[in-house]
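Every protein chain of the complex appears in place save one, which is left out.
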Amino acid sequence: MNAGHLFYGSSVFLMVMGVFIALTGKHLIKILLGIDLFDVGLNLLIISFGYVNGGTAPIFSRYPHVFKNVVDPVPQALVLTAIVIGVAEIAMGLAIVMRIKEKFGTCNISKLKELKW
Amino acid sequence: MTMFYILLVFILTGLLTLFLGPIKVLRNIVALLGYLAGSALFIYNIKPGLIYSLNIRVYNIHFESGFSTVFFGIIILAVFLIFLLASFHEENDGAYYLFAFLTLTGAIGVLFAKDLISFFFLFETMSLFSFLMVLKGKNKNSPKSAFKYLVWSVFGGYAFLFGTFLKVYTTHSVMIGDISFIGGHIKLLILLLILTPFMVKAALMPFHLWAPDAYSDSKDAFTVFFSGGLSKIGIFGYFIALFKIFTEIASKYPWFLTVIAWLGGITATLAGIYAFMQDDAKKLLAYSSISQLGYVAVGFGIYTHYSVVAAFFHALGHAVYESLLFLVVAGVYYRVKTTDLRKMGGLIKKMPLSFIGLLFGIIATSGIPPTIGFPSKWLLYEAVIMKGDLLLTSLVFFASITAFLYSYKLVHSIFLGKLHKEHRDVKEAPLGYATGIILLLIPLFVLGVAPGIAVKHIDYIIRFYLKPELGYNLTTMTTPLGHVNFPVVGIVMVSMFVLSLIIYFIFGSTYKADQTDNYTATEAISDDFELHYAGEFYGFMRKAFGRPLKWSFEKLLNAFLKLFAFIGEIARGFYMGDARVYLFYLVLFFSLLAYLMGGKL
Amino acid sequence: MIRKIVAFIFAFYFGFILYSFIYTHFPFGERPLKGVAAHYVEKGVQEEGATNIVTSIVTLYRGFDTLGEVTVLFLAATGLGLLLAGWKEEEKEKPEPTLIMETTTKYLFPLVLLFGSYIFIHGHLTPGGGFPAGVVIATGYFMMFIAQKEFKPSEYLLSATESFAGTLYVITGLLGLALAFSFLANVAPLGVPNTVFSAGIIPIIYIIIGFKVGSEMTGILQHMKEV
Partner (left out) sequence: MVSPILVIALSLFFAFVIPLLGMLSKKLPRWVPPISILVNLLILLSNMDKISGGAMLITTAGIKPPIAINLAIDRFGFLFALLIQTVGFLLSIYYLAQDTKDERFYMLFLLNILGASGIVMTGDLFNSFVFLEILEISSFGLVAVQKDKKSLEGAFKYMMIGAIGSSLYLLGIIVLYLSTGSLNMADIARLMPNIPDSIKLFAGLLFLIGIGVEVELFPLNAWAPDAYEGAQDSISTQLSSIISKAGIYLAARIFFTIFNGFYALEVVLYLGIITFIIAELAALMQKNVKRMLAYSSIGQMGLLLFVFALISKRADIFIFTTIILLALNHAFGKGLLFLSLGALTGGTREYYIDSLKGSGKSNVLAGLLFTMGAFTILGMPFFFGFWSKISALISIMKAGYVYLIGLVLLVSLFEIYYYGRVIVNIFSGEGKAQKTGFIYASIMVIFALFIIAFGVWPHPVFSFAHKAAVALFERTTYITSIMGGM
């Protein structure tokens, strides 16, 4: 069991759980949380991709003394974007769910059956 | 270039009439002028052998004119004139003329097309705008009939397109040209596919289902053009498919021709039977039109020189008398506002010119000399007999009998017998109709007496493809079976008629009665009581033929439609889940693809 | 139940495929820095003057993404506002905040705001930056929403801050276009690395982002709270 199993494994596990919850959840908020979990797992996964053995954070606080061994900064920058996007998505989703609760009077996904014909 | 200009003139005329908006007189005049300009261009400039092509980046439009172009072009333009004359009296608006002129553009353009894609383009134009024309139609059923027509004609068009692509794929040429050299049986498939839209247009059974409804539910003036003019495109298509595209059909697949001949025979007979069972004048005429077009298919199916001449001539005749009949009915409708045969009668004194038109129309339909119907029927019978197919021969002869039956029903129900009370003040059909009737009566007789005028031209069209067997000059024809002189036959016929008339006047006992008189023997009946024999006309025939005809191709088609609907419901079920189900599709899709990739990952 | 089992099987199959793929092809920590990452690490400080490489990536190298990201957040805030506009207020029993909560938050609030400002000002030197700073500020407001019953920041002001910060961001980018013919180019002097006044426009952008994210997150929270 090395660190790779831990980092990759836990983030993939989060993604799997997210999909599982989104597939089986009945409550809309639960489903949204499943999607969020999926996003979180993905973000963790991306961060773990950036790791370089023995690397440190890419912040050169003792400039001009520069470390040669740093982790990949790009996935971190990307994840920053991805997190914000995830937040925006969930916020939008929550707004929709709140309105659904108001209109349908329920958050049970199997009661949402307006669009069929 | 002229060919292109002709089409342009027609399109522009249509657009101009559209924008002239509410002024009816102006619209009519512009339509007539535009038509005249276009036809003048056609008649003076279109000679066989013109070529024109236009490049629009990816596609090249190729135009070419041949003898057949001129022949069919003149027929269609002539019928369109009759349509215009009648439509002056119709309720028309800008869109009406736009659609009509675009239909004409398509119809004339098809005759010019040299490559199959242009052909398809113009053919679809014609179908599309004639569909819109039917959609604008006169009664509640028109949209439904228009729908049927659209589906059928697009079905034909798509079959044609598929055939086109198969042809292009196998021969690497998009031009209308020979496919006989292709190996394998794919050429038969191509031929069949290319022939389909023409069988639809010419209403050959089993592709006729749209025709009765579409003919009877379109505006009366347009029906004249629809039946008389547009069906000619179907005939033109037979010619293109059987002579230009598959030149060696007779030697390679003779049975295919036999099938066409038989389909034609069956169409002629069955449509004839259907015709005399109709109680609506336009429906009756629609079936009669289908029946007559069946003869044309027989002519093409027999595929000898004089049978094809007969087919072409019959197409010409069909244009003349079918237009005439529809025109008369349109005129009658204009005056009495009905086409229901049970509600008319005794109009002979009120509308004498219409009566004469209808009378000679049905005489021509039945193929009696000295009218235009006779030469083609005569040739056709000879061709059938020469072919030696007894069954087909009897079928064709039987079809002629039905023609007598429905013709008589038509003339009797409308013009003879007792006049209805509410029709006492009916006047003769107005000027446009009357002019049309007179204009059509001229070729009806002239070509009946001197068919050589047209036959000469037809001979030019087909002599390149078939060994000339028919001898002809202006007024006579010689076939392997014999010789006929049409003026002589005509004179004999007329003198027989005069003779019988004399006998009738001398020996017949007549009692003069008013048209509204209820001529019963002893019982006293009030004047309101309708005694006109029209309701159960040929009731015994209906009893005889009705039951076997119940089973129809339409039912089979509906069953097919139900099957597709069922499949559609299943497909629709896919889209009926909730969000989780949709997500499940996504996961399933991922898993499936990943599984299929298997070890490669 | 069957649904759960099937979902379980497929979800795990998905995870299995993913895991086996990444584990064979991208073993953990064994990937050398290459391509753009290597460039950023080696040349980043000289080019942009920020010692925090992630920051210079976020604001400059991939600054266009960040602009998009800010837009997404803005979008979420407006979309939320649009969807929840005209919500019928229901009188709900809200738990009364305790005295301890009320008093603590009153004193904590300025400190949280200060901390947030610190983070975005030092974004190019230390971990952090505009986004975390904005969230920290929003947390301060969130605290106040919970603890203070009557606390209600002016929606007008929030919205104005949000819009103003957004337009400023775009204008900063356009400045680069005007002066250096490239959108979001670093036109300000780079200064001495590892000092507050360095790294050109990075601190400016992060300040703008801090304000923007702070006001947007607060706006989202306020909308949610009002429902």
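A few comments on the model shown:
Note that the chains take the letters A, B and C in the order they are written out, and that residue 1 is the start of every chain.
The criterion applied here is as follows: a contact is a pair of C-beta atoms (placed from the backbone, for glycine too) under 8 Å apart; a residue touches a chain by one contact, two chains touch by 3 or more.
Predicted model only: the values in this text are computed from it and were never measured.
Note on the chain not shown: across the whole complex it touches A, B, C. Interface note: of B:I46, B:A100 or B:I117, the residue touching the hidden chain in the full complex is B:I117.
For the chain missing from the display, the contacting residue among B:K47, B:K456 or B:R572 is B:R572, taking the whole complex into account.
By the touch criterion stated above, the residues of chain A touching the omitted chain are 19, 22, 28, 31, 35, 38-39, 42, 45-46, 49, 74-75, 78, 81-82, 85, 88-89, 92-93, 95-97, 99-100, 103-104, 112, 114-115, 117. Listed by residue number, the positions of chain C touching the unshown chain are 21, 25-26, 31, 33-40, 47, 60-65, 67-69, 71-72, 74-76, 78-79, 81-83, 85, 156, 159-160, 162-164, 166-167, 169-171, 173-174, 176-177, 180-186. In the full complex, chain B touches the omitted chain through residues 56-59, 102, 106, 117, 121-122, 124-125, 128, 132, 135, 140, 142-144, 146-147, 150-151, 154-155, 158-159, 161-162, 165-166, 168-169, 564-565, 567-572, 574-575, 577-579, 581-583, 585-586, 588-590, 593-594, 597, 600-601.
Just so we're on the same page, only the chains that are shown with their structure count from here on.
In this structure, the chain pairs A-C and A-B differ in their number of contacting C-beta pairs, and the larger number is found at A-C.
One simple way to say how far apart two chains are is to compare their mean CA positions; for chain A and chain C this gives 15 Å. Residues of chain B found to touch two or more other chains are 584, 587. Within chain C, residues 7, 10-11, 14 each touch two or more of the remaining chains. Residues 7, 10-11, 13-14, 17, 20-21 of chain C are the ones that touch chain B when the two sit in their complex.
Chain C contributes residues 3-4, 7-8, 10-12, 14-15, 18-19, 22-23, 26-33, 36-37, 40-41, 44-45, 51-54, 57-58, 62, 65-66, 68-69, 72-73, 75-77, 79-80, 83-84, 87-88, 125-127, 131, 193-194, 220, 223-224, 227 to its touches with chain A in the complex. Residue ranges of chain B in contact with chain C, taken from their complex: 584, 587-588, 590-591, 594, 601.
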